[in-house]
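The other protein chains are all here in position, but one chain of the complex has been omitted.
We just call them A and B in the order they show up, numbering each chain from 1.
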Amino acid sequence: MLYLSLVFVFILSYSFYFYGKKRALSLKFKKNENLSSLPDYYGYYVVLLVFFPAIIIWFFLLIFKSNFQEMFVMSPVLFPDVATWSSGKFGLIMNKISNLSMIVNLSEIDLTVGDKSILKMASESEIIAAKNLANFDKIYGWSNLTLFIILPVLLGFLATKSISGKLNAQPIVEKIISYVIKGSSYIAIFITFGIFFSLVFEAINFFRYVNFMDFFFNTAWNPNRAFVINASEGFDQEALKEAFGFVPLLTGTLLIASVAMLVAVPLGLLTAIYLAEYASSKVRDIAKPIIEILAGIPTVVYGFFAALSLAPFIKDVGEGVGLPVSAESALAAGLAMGVMIIPFVSSLSDDVIKAVPQSLREGSYAIGATKSETIKKVILPAALAGIMGSFLLAISRAIGETMIVVMAASLRANLTFNPLEPATTITTQIVTSLIGDVEFDNPKTLVAFALGLTLFVMTLILNIAAITIVKKYREKYE
Amino acid sequence: MVDQNSNYALQTSEVYVHYGKKMAINNVALNFPKNEVTSLIGPSGCGKSTFLRCLNRMNDVIDICNVKGKFLLNGNVDIYSPDIQVETLREKVGMVFQKPNPFPKTIYDNVAYGPKIHGIASSQNELDEIVKDSLHRAGLYEEVKDRMDDIATGLSGGQQQRLCIARAIAIRPEIILMDEPCSALDPIATAKIEDLINELKENYTIIIVTHSMSQASRVSSKTAFFHLGNLVEYGETGKIFTKPDKEQTNDYITGRFG
Partner (left out) sequence: MSSLEKRLAAEKRFKFYGMFAMTLSLFFVLILMYKIFSTGSGAFVRTTINADVYFDPNFIEVSSNSSKKEIMKASYVDLADQVINQNHPGLDEENFIKVREMYTRKFDYQLRDYIVNNPNVIGKTVNLDISASSDLDQIVKGNYPRNVPEAQRKINDYQLSILDSLDSKGKMSKTFNFWFFTNGDSRDPETAGILGALMGSFYALLICFSFAFPIGLLASVYLEEFVKPGKITDIIEVNINNLAAVPSIVYGLLGLGMLIGVFGMPYQVPLVGGLVLGFMTLPTIIIASRASLRGVPPSIREGALAVGATKMQTVFHHVIPLSLPGTLTGTIIGMAQALGETAPLLLVGMVAFVMEIPGGAFDPATGLPSQIYLWSESAERGFLEKTSAGIMLLLSFLIIMNTVAVLVRRKLEVKW
């Protein structure tokens, strides 16, 4: 229904274009009025005045649907004292009503007889609320549809009525559009604010439970210890102290990222050098897109590959030479991640190397240097800043990478620098703490946001550094 | 004093143009007689194109460009007055650029675009007529009449430039500004455009910037010589090219610099 009403908004707005234009034309030809703008613009004028209010209201109703649902179900008419309920009680009753709503509308169940315990336990108003809930979608949908037929038509007629020869529609239309365009570009800023505030807000909630210093400097990570002793005392403060120690996550993240960089940096850089300086254009045309396929493969595929083939393979090889290797070793996850990052390093370095002016190469060749000497002594030093920038971006990618480590790394925190041992990462723990029950009043859930904020800040610093370095580098050779 | 009933299509005085802090035009005053061709000549960077672009306010697009001075259209319309809509001005003062810049649309749409946005035609037939007529006047109609729906960028350079002239004519301007219209064209295409300019002056006032002195002498009746942002000399084309008053002009004409 909501979508149908969206379709109506589009169709009605569109048809008002013709209506507005027709009205303008009839003013011009039948009443011989002079129009200030082209007839088309009167059409656009009506369309904009219909479309934008309607679409904004539509989005509002879409986004706040569940709030309306709650208001509708928990109406003070049914529950006079609803305003005084605690959020816990509210949630419980809402839960009960939504369970009830699944059965109240089944015609086979006669509400008056039998011992349907859940119905018996429910009060009269709860059953009515449950029925309301069961019908809510229908009611909301139909009222939506009605609204979005009446509203555009009403707006359309009002807008059309305001058309006269004196009304200069073109500047008005252009003004509205310029606001819309401006607004669109501010959305990018809003998203950043959204990210920042949703992370900070929930992270602050987390630090109400767990001491800031405990989080950043403790070396033990056991989120399952954060349980409620009993309702009156809340969380076990002693256990909380020991539950969320960030250090092993950081070391695990850095360990896996280092393995990845050890793979990606030499392979990526050498590939870039080969493609930029040695390869014939034929080889280049074939090899470049194939390597870029590696970058386009979703990370869930790498994760699957790491967990399914790479980890057992490394374990077997390790045991073959008498090394104890974990099935969830940091090495496997790091290797898969390294392969994923190769094209990232190679294509960025390729751009950077190509940006080095030809005159530098020629100068080096002119004094009799070989190609490799030119590359090592002239090109790489000249391109160093840009290459460093691409490494930083690659590190940021590795730290933020999620699926590979969720699938191939360990869930258990382990403070180690041995890549053969299991290790966990920040991203793995974010996912683990959010899969399953999400409770915004439990540090086990909230810790994800504290971790997310830390991750965001870490990658932000790396990104800004990388972007600044690369930009400076580009300017140097432009 | 400005003569209200003058035979001038455009009168300018005390024109100063700055790019940021750099002065591009320094106190120029020039009047353009109706239905005549005026050439602006001078070495590159002398400010002739900048001056031309002031006349239909194309310099508005450049943020750092600051224009001061008096510009009167038909003796009574101040083109830099806040009441003047720049779009309406450009409807009256058309422009043709150095490099042909047809829109990558059909030949028909290129010419029809101006009339469409200004609402000049009230019916499809009228629009067709305008397009046909404009192409005729630009001397292009016979060459393109069978392929009006072809994309304009497929035309040759000379044809493209004549299409741009047709596009400028289609909105029925009073003045056409031409910014080195032949500099990107071969001699044959150039000759065609020059013939065209001679025909067009019957109905339009034409102001043309050119770096070719022979072209200026062929097409224009008045010539203005610019140097380093100053208007050095202005007068009948014949006089400027045979016995200029200023030595600078003479040096330029005889090829001693430029």
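In this text, contacts are C-beta pairs under 8 Å (C-beta built on N, C-alpha and C of every residue); 3 or more make two chains touch, one makes a residue touch a chain.
On a predicted model such as this, the values are computed, not experimentally measured, just so you know.
K.L.:
Among A:Gly194, A:Pro324, A:Gly363 or A:Pro381, choose the residue that contacts the chain missing from this document, as touch is defined above.
P.N.:
A:Gly194
K.L.:
Per the definition of touch given earlier, which of B:Ile84, B:Ile117 or B:Ala191 contacts the omitted chain?
P.N.:
Considering all chains, including the one not shown, the answer is B:Ile117.
K.L.:
Tell me which of A:Phe64, A:Trp142 or A:Tyr477 is the one touching the absent chain.
P.N.:
A:Phe64
K.L.:
In the whole complex, not just what's shown, which of A:Ser125, A:Ser258, A:Thr402 or A:Asn418 touches the removed chain?
P.N.:
A:Thr402
K.L.:
Using the document's contact rule, name the residues of subunit B that touch the chain not shown here.
P.N.:
56, 58, 61, 63, 87-91, 94-95, 97, 99, 101-104, 113-114, 117-118, 153, 164, 167-168, 170-171
K.L.:
Touching the absent chain: which residues on subunit A qualify?
P.N.:
With respect to the unshown chain, the touching residues of subunit A are 2-3, 62-67, 70, 170, 174, 177-178, 180-182, 184-189, 191-192, 194-195, 197-199, 201-202, 266-271, 273-275, 277-279, 287, 290-291, 293-294, 296-305, 307-309, 339, 342-343, 346, 370-373, 375-376, 393, 396-397, 399-403, 406-407, 427, 430-431, 434-435, 438, 440, 448-449, 452, 455-456, 459-460, 463-464, 466-467.
Definition applied: only the chains that are shown with their structure count from here on.
K.L.:
Rounded to a whole Å, what is the gap between the Cα centroids of subunit A and subunit B?
P.N.:
Each chain's C-alpha centroid was found; their separation is 54 Å.
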